[in-house]
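Removed from the display is one protein chain of the complex; every other protein chain stays in position.
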Amino acid sequence: MQNIIEVNKISYNYPERSLLFDNLSLNVREGEWLALIGQNGSGKSTLARLIDGLLVLKSGAITVDGLPVNDENINEIRNRIGIVFQNPEDQFVGATVEDDVAFGLENRQVPREQMHEIVEKSLKSVGMWQFRERIPANLSGGQKQRVAIAGIIALHPKIIILDEATSMLDPQGRNDILQLVRDLKEDNHLTVISITHDIDEAAGADRVVILNQGQIIDENTPDGIFAQPQRLKQIGLDAPYPAKVIEALSRRGITSDKQYMNDEELIAWIKQLVSRM
Amino acid sequence: MPRKGQTLRFNLLAMFIAIIILQTSIPLIGYIPIGPLSITIISATVVIATILMGTLDGAIVGGAWGVLTFIRAFVWPTSPLATIVFVNPVVSVVPRILIGVVAGVTYQALRKRFKRQSVSISIAAVLGSLTNTVLVLGLIYVFYRANAPQLYQVNIKELLPYLLSVVGTNGIPEAIFCGVVAPLITLPLQRMLKGRL
Amino acid sequence: MDKAISLKNVTHTYQANTPFAQNALDNVTLNIEKGEFTAIIGHTGSGKSTLVQHINALLKPTTGSLNVLGKVITPTTTNKNLKAFRKQVGMVFQFPEKQLFEETVIKDIMFGPKNYGATDEQARHSAEHAMKLVGLDHSLSNKSPFDLSGGQMRRVAIAGVLAMDPEILILDEPTAGLDPRGHNEIMDLAKYLNQQQHMTIILITHQMDDVVNYATNVVVMDQGQAVKIGPPDTIFTDLDWLRKMQLDLPSSAEFARKLESAGIAFDQLPLTVNQLVDRVAQLVGKKAAHE
């Protein structure tokens, strides 16, 4: 598969802070779901902002869909990337649901006649069309995130970045949003980067990259990453549920040669244990 | 790409206007009633905006307060004073704009002279607040001394001493309030915004 | 055990006597013993926050009465008398870091005790103790809270509540937005306060794993009513009912159900990893003993 994002030996630091990224490189393949995990302050969100040109690199280069991220390409880059941010409240610009979806279109000077059609289609695709006249104060956090996603879909991006987009939602809202993004990814052949410290969210990805203090310390399939639950704990992340079960069983003298299995494997193993004995 | 901080400045202005709308509609954070007086703390908001974002933006925030005062004098007046004097846009808007101007100019002049930031902010706040009071007083005098035509046709000439004393007595505690509170609020905010505007 | 909190037929109506009148609490009767760790669960808008705001005397009942540590609040209790209630009941709001305002960390933490009449010296003493409890280094005392990281700011805010030395501590989704490490640290702090300092803890949460791992008592709220009260193992039994309440199952219960459909039976639904593993070990062991 082709790389849609190439991050090449970048360095960055916030003003008056020490270097956060030093020579960091990372490629994102077209059409994959990449989970970027790490604790707060590890640089996950900063990386997303650098990719979208919201912050300016100190050195190195980033290309998105073949375009180098720079002043000249900034509009093109932002046409290709949609970001859903953490706080549902702070990305709702419009006075009502439909005005908010239209905001990005207005910025790109899309003619009015086209806008109405696009807004309707986008809101329907996230199931919020019947709420189009609501004001943000009368929406739940999950509904606001849906509107944010509609605002992104309206611009036909190639890449969606979820920047801890579900961390302020209740469990139900979280599952709803992830399912929605999965469906949209299929329908629109999107590339998804999900920045999260929710291990369950990461489990659904094609590939997981662990960021710790500005460095990529591992990248692998979810199963490969989760095979080292101790390591996840060390850098302040949670072990996935099956790993906790395996660990607890081993403390009771029931050991496996694997440190991690996914749900199905674990069930099969336990079944085997119970029937074999 | 927008100039660094331009969008932030734009949104900060929007937030300050939102806060002022809030302060004009919720007494608890807009006005402190003391006996028969009711001193406004909105002038402190204008001063804070001025020091954080500069004189021009402070004047804009002050102007927003002025326009709100003007509209409210018709739609939802809070005192007889408002119905009589603030229905005149010159009285309701100009002094508010000048809070920002005077506070901004004062702060720029003093900030290097005093080692402690809070001193220059405090002085700028007191002068800004007094500007409002003095100008409202002065403009009332100018406009109504001669019984100029006005909306409710109240005979203000006779009322003049009363109006002037109300505005005057409110003005002193207002200025003190501004001087005390503005630095306490501005300093943590400056810390938050450091280097981002 | 003594009762810490007891509500009798408490109803709270927002915007009473208007067409918008809405019962946020509807005839709630419940008791919470001293030293308990109570989780309050229920979907968004079920009345959880309104309930705890009564316990903290921020709201008065429209009808009914409540008794908090021997003091009674009725609809006619005057606002002046409410301050005494608040001193005994510490309340950590959602995203408590949003309430910080002082120049320095230590001053912010001292703010509560001083409002309740502590001298500077007493307040400083309590503040330093509270900083230790929440794991804030002494060297941060004189920093501006606005120079700290989000996680540190949250600890400062929690310390500000603990410094008032409350007997009851209410935590409203205290771990929202924190990473797993921060989450565990805050939850372990709650456990420590409950077990070592004998503080009565009330936790509002959406995370069922926290409920089963930490709470001894659960209140389920729905449409302003306390629809079920009891220890966790009596709450998470009826799956259809839980779904109707829009509540999740704890991970272990969820996993146990998958095991059940794969043919491994549980006489009681396990709620924690340990309970689940105990049962599995038992099954494995039984077989072993048979052979």
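Letters A, B and C mark the chains as written, and numbering starts fresh at 1 in each.
Methods note: a residue touches a chain if its C-beta (ideal position, glycine included) is under 8 Å from a C-beta of that chain, and two chains touch if they have at least 3 such contacts.
The criterion applied here is as follows: contacts and distances are computed from a predicted model.
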By UniProt, of "Glutamate/aspartate import permease protein GltK", "Energy-coupling factor transporter transmembrane protein EcfT", "Dihydroorotate dehydrogenase" or "NADH-quinone oxidoreductase subunit A", the chain left out is "Energy-coupling factor transporter transmembrane protein EcfT"
Visible partners of the omitted chain are A, B, C
Of A:L20, A:I83 or A:L169, the residue that touches the missing chain is A:I83
In the whole complex, of C:G90, C:G224, C:P250 or C:P270, the residue touching the missing chain would be C:G90
By the document's definition of touch, the residue of B:F10, B:F114 or B:Y141 touching the omitted chain is B:F10
Across the whole complex, the chain not displayed is touched by chain A residues 49, 52, 54, 75, 78-79, 81-83, 85, 87, 89-96, 98-99, 102-112, 115-116, 119, 135-137, 151-152, 155
Note that chain B touches the chain not displayed via residues 1-2, 7-8, 10-19, 21-22, 25-29, 32, 34, 41, 44, 48, 72, 74-80, 83-84, 149, 151-155, 158-159, 173, 177, 180-181, 184-185, 188-189, 192-193, 196
Omitted-chain footprint on chain C covers residues 53, 56, 58, 83, 86-87, 89-91, 93-94, 96, 98-101, 111-112, 115-116, 146, 160-161, 164
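Rule of thumb we're sticking to: only the chains that are shown with their structure count from here on.
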Contact tally winner between A-C and B-C is A-C
CA centroids of chain B and chain C: separation to the nearest Å works out as 43
Between the Cα centroids of chain A and chain C the separation in whole angstrom comes to 30
Two or more other chains are touched by the chain C residues none
Shared-interface residues of chain A (touching two or more other chains) are none
Listed in rising order, the residues of chain A that touch chain C in the complex are 39-41, 86, 140, 167-168, 170-172, 197, 199, 236-238, 241, 244-245, 248-249, 252-254, 263, 267-268, 270-271, 273-277
In the complex, chain C touches chain A at residues 43-44, 149-151, 176-182, 206-208, 246, 248, 251, 255, 258-259, 262-264, 273-274, 276-278, 280-281, 283-284, 287-288, 291
Per the touch rule, the chain C residues reaching chain B in their complex are 101, 103, 144, 146-147
